[in-house]
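What follows is one structure encoded as structure tokens, with my remarks underneath.
Every protein chain but one is kept in place in this view of the complex.
Take a look at chain A:
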Amino acid sequence: MAQPMLKKDDDRDDEVDYHPFFGIEKGAVLQEARVFNDPQIDPRRCSQVITKVLYILNQGDTLTQIEGTEVFFSVTKLFQSKDPGLRRMMYLMIKELSPSAGEVIMVTSSLMKDMNSKTDMYRANAIRVLSRIIDGTILAQIERYLKQAIVDKNPVVASAALVSGIHLLQTSPEVVKRWSNEVQEAVQSRASLVQFHALALLYQIRQHDRLAVTKLVTSLTKGSVRSPLAQCLLIRYASQVIRESGANQAGERPHFDYLESCLRHKAEMVILEAARAITELSGVTSRELTPAITVLQLFLSSSKPVLRFAAVRTLNKVAMTHPLAVTNCNIDMESLISDSNRSIATLAITTLLKTGNESSVDRLMKQITNFMADIADEFKIVVVDAIRSLCLKFPLKYRSLMNFLSNILREEGGFEYKKAIVDSIVTLIRDIPEAKEIGLFHLCEFIEDCEFTYLSTQILHLMGNEGPRTSDPSKYIRYVYNRVILENATVRAAAVSTLAKFGALVDSLKPRIFVLLRRCLFDSDDEVRDRATLYLKVLGGEAVVGETEKETNEFLFGSFDIPLVNLEASLKNYEPSETPFDISSVPREVRSQPLAEKKAAGKKPTGPAGPTSGPVVSAIDAYEKSLSSIPEFAAFGKLFKSSAPVELTEAETEYAVSVVKHIYDGHVILQFNCSNTIPEQLLENVTVLIDASEAEDFAEVYTKPLRSLPYDSPGQTFVAFEKPDGVPAVGKFSNILKFIVKEVDPASGEVEEDGVEDEYQLEELEVTYADYMLKVPVSNFRNAWEGMDPESERVDEYGLGARESLAEAVNAVISILGMHPCEGTEVVANNSRSHTCLLSGVFIGNVKVLVRLSFGISGPKEVAMKLAVRSDDPDVSDRIHEIVASG
């Protein structure tokens, strides 16, 4: 038994709670640290003290700057000692203290001496410590030694140098890039970890050079890599190459054979890495998937939980896109439902829910019911989400699934869990008409005993919208009024609004509702009383708002279709003055972030679905400000829409140019954002020469040149066009960047007098109909749809020809129209044969437009679409059809 390094209590065996660091205290330890300064160094005692300091830091205590400096200086004295154990602890201590630049100088010479020592252990550790604490200038001094160390015959030293290289690449890339040759040599090392570290560094040095990465992968996949870790890395790099080659076409994928051969590797980590890489290939075919699924299936029955988890997690992901490929594993999956590791069990259940067919639903639900009781909330949320999508897939099974949801709703659970259940029920109510009444009834029961204000108000709001349209609205009144009696002010206010909706929409209930509302007039809370008064007066006809009953209802219950963040921003900008705040001046554009959301959803398959990030206050404000400051543009009126920037140059060319299209009623301004990436050049008088021969409706009216464009400081030039008022004119523009180039001496910054005229070809840009459409969400599509004049509806059918998939067709139509997809209908369920997509937007001239798209796909991938449009202006409805017909 190793001899204990620390003080031993003689009677420690009698003590139950013996703890060598019991009662340790920072001040006392720092006192002890004075032993470092003794002329006669006692290595063992010093090691002990260092351990104590490390212990204090490790427990979460920190040293003040003065204390840190003091300890650091006394530690440096210990370099006099030759004791290897003490030296090792010193290295740790120096790393832990992360000294400042001034202090580093104190130790660099000692460390550099150690770097050249004969003892490998000193060399390896001195390299690691130095690379942690030095800056660029010292790096230049030791670079030579590091390069040598990379090819050192001792693997520990080589690994230390390589790992240090990976760290240093972040701070001094230009230095590390010079080590390429040595690193390449190290890739061939016989030591497995050296190979791993060398490969990692080599890739990072070359990662921006696509060709070099491809070469690296091609040469190494032929089989000189032995270490399993390095093999895993190589698989990652190979799949990166596959991704970038974009080879989606039928036939051979590069390196696929290599990935497949890794499935037969003897190390499990390599097999897993390869299987995962195959399942994540874009557009993977079922033939390619089969071998990967087979090895994962074997892992499912492993005795190691980690392996089972890894396999079931991967299969779960595959089931989202290729449910059929995973059905073979269903039997193994079912046995995992009783796995002692609840993460594995949850993943197995959700996979089964995705791959299951209609007939197995009831059996699965029975198994899940037993299982739900003993898992944590976060897993329950995952299961609830899976059940919701299952129900949407098999609407006929709504009864058993709805029952399940209502049962678990009654059980104990936290807010997130309950919210997931309520959200699921709400989705089912919305999408499955037969489920509406049962669903509402379950929710009524739930709010009778609901501790979450947020959920209560949400449900009350929903009941107000849906309840009056059910066969027997009166049965809900009791539940709603109970809230007025029993709940807190927020819920009471919501309940009052709900009651009023029943009163407004169901005439037979009106007198009874009035009685109830009158009771609310004596509520202790202002908001509740105010609402009750407002509703009583307006519905009772005492106060008149609008002319028709419809307008009254619109006033009371109309949806609020302005993004709240935008409203908040506008209100903050509003200065009190004679002119009242005009709500119609609030921008309606919501920056949608579907990509980011999708990524997040894909990344955390078992985590609770995070709240989607709210809309960013639109860039349109900033644009409007900058544009209206240019006098020539000020007269154009109100900016209707600004597009997202479109790149007109390839990445990493001499000049980077992107364009933003600003749409006005009678004008279009093209804003070219230019940047100059050549340090030796200064551009002057930059303009964009536009050929608008393919855009007949546009007439160029003004060009605002960019006076000068120095290196690395972007600037803008504008070109304005006139177009017929209110007409969504479209067209193609070809562009040439014109400028005067002047040479610059990058060292002195001096500019030569004479410049040369030059031009640079840019890509074409197009103004499309989508540019005239604002993405404006509506909170409840059906209400909004029904609220619009049916006379304005235009319906027609289109054949879209052969398409890759339904999802692709849906996305194509959405992008042609440039409208906001509502209620998540832009997502097409896998393998579905038909889909309905709801879109909303505002067309130029502030015309509200709603679109209902029904897609169907036939056997040979022929997609047909039915398009129904309603809008404030029937002409615009026609226009939408023209857009789609021409798109």
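Methods note: a contact is a pair of C-beta atoms (placed from the backbone, for glycine too) under 8 Å apart; a residue touches a chain by one contact, two chains touch by 3 or more; residues count from 1.
Basically, contacts and distances are computed from a predicted model.
*Asks:* Can you tell which of "Fibronectin type-III domain-containing protein", "FAD-dependent oxidoreductase domain-containing protein 2", "Myotubularin related protein 1a" or "Coatomer subunit zeta" UniProt lists for the chain that's not drawn?
*Replies:* Hidden chain identified via UniProt as "Coatomer subunit zeta".
*Asks:* Using the touch definition from the top, which of A:72, A:309 or A:739 touches the missing chain?
*Replies:* A:309
*Asks:* Have a look at A:273, A:487, A:523 or A:826 and name the one touching the chain we're not showing.
*Replies:* Selected residue, touching the omitted chain: A:273.
*Asks:* Which of these touches the unseen chain: A:83, A:143, A:334 or A:445?
*Replies:* Residue touching the absent chain, from the options given: A:83.
*Asks:* Which of these, A:26, A:45, A:128 or A:704, touches the one chain of the complex that we don't see?
*Replies:* In the full complex, the listed residue that touches the missing chain is A:128.
*Asks:* Considering the whole complex, not just the chains shown, which residues of chain A touch the missing one?
*Replies:* Spelled out for chain A, the touching residues are 1-6, 18-21, 43, 47-48, 50-51, 54-55, 58-60, 62, 83-85, 87-89, 92, 95, 121, 125, 128, 132, 156, 159-160, 163, 166-167, 193, 196-197, 200, 203-204, 207, 229, 232-233, 236-237, 239-240, 268-269, 272-273, 276, 303-307, 309-310, 313, 340-341, 343, 376, 378, 603-604, 606-607.
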